[in-house]
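The complex appears here without one of its protein chains, the remainder shown in place.
Up next, chain A:
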Amino acid sequence: MRKKTYQLPLCCCRCNVGIPIADCIQIRLVIYNPKCIYYKYFWAVCLAIVLPEKGRMGNVVRRRTRGALRCSSFEVCGNMAGLELLSDQGYRLDGRKATELRKVQARMGVFAQADGSAYLEQGNTKALAVVYGPHEMRGSRSRTRHDRAVINCQYSMATFSTAERKRRPHGDRKSTEMSLHLKQTFEAAVMTQLYPRSQIDIYVKILQSDGGNYSVCVNAATLAVIDAGIPMRDYVCACTVGFVDETPLADLCYAEESGGVSSLALALLPRGGQIALLQMDARLHQDHLEALIEAAMTACKGVSKVLDEVVRQHLEEVSVLSGE
């Protein structure tokens, strides 16, 4: 993530009416005055915010990677689509309760050619992760670290992964950023000091996207790293949580993510309870942050149990195959 401000002629793609720059606040990756009742914590992707009316509605003008600017709006705690994300009975859109995770299914060792591989489904989000290494540095040798291994991550999305065909599977700003996040996550978990002057490649591909892409990638990559036999401090488990009607919702699906929920992604090393990565790009009252992180950690621990089971089952299968 680069700290950079953009100055563009802002213009809504729907009505083509220009928005004067004076009405916009430039956004960088900055935490505005933490004493303010709302955390104003935005990404670099967010370009500008139109001055909120009455301080409660903010309009985020978001730039797409290509094409015109798009205008979208969100309410601080509500949702824009008018969908009831959490019913009075406590059901979510897809019938889950607030703390329930989506169904997780996984397989390890799906490819023989790679050193490690895994396939993971979390609800309708499906990801494939492949690990090569540790091997000696390829490409520019200058990146070599004499005390530890370098982790190289690449995140991509299949062109068929979304409802509308995606034109550019990787290399856009979003994917680059995601790759960076994955790299940071795994540098915190893999015991890189055991392999000095070498490189570990992690490739993750989203086959079908339905929300929580980052966390599914982390979970799949964890299995792949374990499959490759690379020592890690612990499983890295990730989960997104959102905040609706004073309740944290675990493991958001796409409909919820796009419904204007303030969501938080958290990658956890569950045994020690260390946080490998925490990322949030929405406004949230600071009083609620604690509860949200707490919910995210519980959800991550749930994921870790599932992953552990998958690993054990895989080991059993493998040992049966090898005749032990």
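Note that in this section contacts are C-beta pairs under 8 Å (C-beta built on N, C-alpha and C of every residue); 3 or more make two chains touch, one makes a residue touch a chain; residues count from 1.
FYI, contacts and distances are computed from a predicted model.
Trainee: Among "Ras-related protein RSR1", "DIS3-like exonuclease 1", "Splicing factor subunit" or "F-box/lrr-repeat protein", find the name that the UniProt record gives to the complex chain excluded from display.
Mentor: "DIS3-like exonuclease 1"
Trainee: Please pick, from A:Glu100, A:Asp172 or A:Asp281, the residue that touches the omitted chain in the full complex.
Mentor: Touches the omitted chain: A:Glu100.
Trainee: Looking at the full complex, which residue from A:Ser87, A:Thr159, A:Gln193 or A:Gln313 touches the chain that isn't shown here?
Mentor: From the options A:Ser87, A:Thr159, A:Gln193 or A:Gln313, the contact with the absent chain belongs to A:Ser87.
Trainee: Go through chain A and note every residue touching the omitted chain.
Mentor: Residues of chain A in touch with the missing chain: 12, 14-15, 17-19, 37, 50-51, 53-54, 59, 71, 73, 77, 82, 84, 87-89, 91, 93-96, 100, 102-103, 123-124, 163-164, 210, 246, 253, 255, 287.
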